[in-house]
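Here the complex is missing a single protein chain, while all its other protein chains stay put.
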Amino acid sequence: MRLVPKLLAGVAFALAVMPSLASAEDKTITFISCGDKMQPAHADFIKQWEAKNAGFKVAPEVVGWDQCQDKVTTLAAAGTPVGLAYVGSRTLKQFAANDLIVPIEYTEDEKKSYYPFIVETVTTDGKQWGIPVAFSTKALYWNKDLFTAAGLDPETPPKTFAEEIAFAKQIKEKASTAGFGVVAKTFDNTMHQFLHWVYSNNGSVIDADGKITLDSKENLESLTALKDITPYAEEGPTSYEQNEVRAIFLDGKLGMIQASVGAKNLLKDAKFKWGVAELPQGPSAKGPGTLLITDSLAVFKNTGVEEQAIDLAKFLTNSENQPVYEAQEGLTPLRPGAAVDKLVAEDPNWKPFIDGISFGGPEPLFTDYKGLQNTMIEMVQAVVTGQAEPADALKKAAADLEQYK
Amino acid sequence: MNQSRGATIFAYCLLLPAILYIIAIVAYPLVETVNLSFTDAALKPTSNWVGMTNYSKIFAGNFSEIILRTFIWTFFSVAIKMIVGIFGAVLLNAAIPGRALFRILIMPPWVVPMAIGIFMWGWMYNGQFGMISGLLQNFGITSGPVAFLAHGDSAFWATIVTDVWIGVPLVTLYMLAAMQSIPKDLYEAAWVDGASRLYRFRRITLPMIVPALLTISMLSMIATFNSFDIIWILTRGGPSGETTTMIIDTYKVAIGSYKYGEGAARAVMICIFLSIFSFFYFRVVSRITIGESK
Partner (left out) sequence: MKRAPKPMIDRYNWLETIALYLGIFVFLFYLLSPFIEGFLVSLKPLSLLFSSPYSFYPRNGSLDAYWSIWERVPMLGLYIFNSLFISAIVTAIVMLIAVPAAYAFARIEFPFRGPLLGGFLAVNMFSGAVLLIPLFRLMRSLGVLNTYFAMIVPGVAFLIPTAIWLMRAYFLRIPKELEEAAWVDGASRLYILRRVILPLAMPGITVATIATFIGIYAGQFVFALTFNSKSEFAPLTTGLFAFFGRQEVIWNELMAASFVGITPALLIIVFLQRYLVAGLTAGAVKE
């Protein structure tokens, strides 16, 4: 029987490739980073850090974007956390509440060096729990050719909710094309898109004391505006998430969308003229707002290398190194400074993304952020499909959110 | 020969590797899961005993709706898989040129990593860009884009169609193998007696493949009941929860939020449901088949 020898050979081969036990000489900081490969900037910085810190080695592992968050959490839950992990800042509260990560000490100067609100995205219970490493904001993109076809001035984007709805209506009626990309699929970015409206109307979901502020006059205005613009959206918004809506816009079949910086790179080859502007403001707005999403590096407890991990994280994201990383990845800069000014000077389309920070808001920090997402998505879907009135949906969602704080 | 003490010993010898392996690898996680179902285990390092709390939480809310939906979804998906599978097996069993090639061509839905296959269906269903919506518009059957996954009903059936698509190759193959092992002389005898093709199919093929059908439908039912990836990737259980089955709900409420205790309780619940249902399914269909072939 030739099968058995083959089998034995296979087992022997497998055993042979098992890694030999690592020497206990150097302490290792395991680092999970998201993506398909370690970003070149980080790879360089890691080498520099290792050179400065003898006796410590960094063992990076790259996990795909879709899975990295889950893998980090699973490892932590199973009792074998990694030393340092790239996580979405929205998850920090959950890790902190479950005593899995260590708080990060920041000096006042360090805190001030960031754009406003960025430190807020990693703050809960009065302490900071992560080191911001990536930042994104959103702005309004509009299709100038479609504006012209609908009889609108192609150089004038809408500045208020009311204008946004009216323009969308006109595009739908006069140019027979969907005017605005409504995102309502059961994906987390449905909540993000709604938060654009919330934060550009001086609204909020939860305040600094942990009180749920979802059911408010401002948010009712936002949710109603979303409901009002839905008739002029693409057909079947509950089946499109953010990137799919962006694809429709890229195809020239949408008047306006709200998207991140990445879209403008994709639009380079677009067959139509387009523009970027700040998100339109609602009736209660105090200034231009947007959704501020940050990703952070989190340091897990009980790894024996917590201090070194913090040091590594701060090194990776300090004022010299961070802009290199941001330039490579096409991210909104974390700190104002020369790099930003250069960016805006070279490509004025960056400006709306920076300006919106002043009145922007973060992803709300909840202990059970998935519960938050589910509730918000349910609320948006109920309103978009007409199953519920905005006022009722808001009340219900606000009540549901209590359990996830 | 097969009912003596010696036979029993032989049987257990044959079974020993399987039993040992399963116990070694699966027993601990299963026991641990049942254990967890009585605790409030979550991300925090320690957990407390909470008795039946997790189980009673399951029944609060619209759980009965979700159970019903799961059964209906599973029923239709499995039934359609069986019908299409037998249809395919009959076609591939026919002695026509090219059949070897066709048999290979049915494999891709099964061989491709499931997530990829589901993405492809996601594009097919896309209202703006998808093949189905596009062709419907091109042929003038509909006037605008049809977003299949945007509405509850169409999303429900769309996910079933995709689930069937993934399952059909195995069912077809299994039934084909079953048909292939029917002795040819049975057909020849009937043919000589003047029986038509349809008659031969009804009276010879069908009864002889019933055991195989029972086997594959049971397996399919168990797998389909817990079918997660398809609904998750296509609709995440939406819109507005209209494609949420038990496993999707489990994921959303418990596993996704890392509430392991609750997740375990739900999984145990699913297992109990499935076991009871499988047991009765098996008994009923066995009775039918044994009754018929005598």
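A and B label the chains in the order they appear, each numbered from 1.
In this text, a residue touches a chain if its C-beta (ideal position, glycine included) is under 8 Å from a C-beta of that chain, and two chains touch if they have at least 3 such contacts.
Remember, it's a predicted structure, so these values are computed and weren't measured experimentally.
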{"item": "Omitted chain - touching chains that are shown", "value": "A, B"}
{"item": "Option touching the unshown chain, where B:F59, B:W123 or B:F280 are the choices", "value": "B:W123"}
{"item": "Touch criterion as defined above, residue of B:F59, B:Y199 or B:F279 at the omitted chain", "value": "B:F279"}
{"item": "Per the touch definition above, residue among B:F63, B:F76, B:F102 or B:F201 touching the missing chain", "value": "B:F102"}
{"item": "Contact footprint on subunit A, counting only the chain that is left out", "value": "3, 6-7, 10-11, 14, 17-19, 30, 34-37, 61-67, 71, 74-75, 77-80, 243-244, 247-248, 250-251, 253, 260, 262, 266-270, 329-330"}
{"item": "Interface with the unshown chain - residue positions in subunit B", "value": "1-3, 6-8, 10-12, 14-15, 17-19, 21-22, 25-26, 28-30, 32-33, 36, 84, 87-88, 91-92, 94-96, 100, 102-117, 119-121, 123-124, 126, 128-131, 133-135, 137-138, 145, 165, 168-170, 173-174, 176-178, 180-181, 183-185, 187-188, 191, 197, 211-212, 214-216, 218-219, 222-223, 225-226, 228, 247, 250-251, 255, 260, 263-264, 267, 270-271, 274-275, 278-279"}
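We take it that only the chains that are shown with their structure count from here on.
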{"item": "Mean-CA-position distance for subunit B and subunit A (Å)", "value": "36"}
{"item": "Touching residues (chain side subunit A, partner subunit B) in the complex", "value": "73, 76-77, 79, 94-95, 97-100, 184-187, 234-240, 244, 247-248, 251, 253, 368, 370-371, 374, 377-378, 381-382, 385, 387"}
{"item": "Complex contacts: residues of subunit B adjacent to subunit A", "value": "42-45, 125-129, 144-151, 155, 235-241, 252, 256-258, 260"}
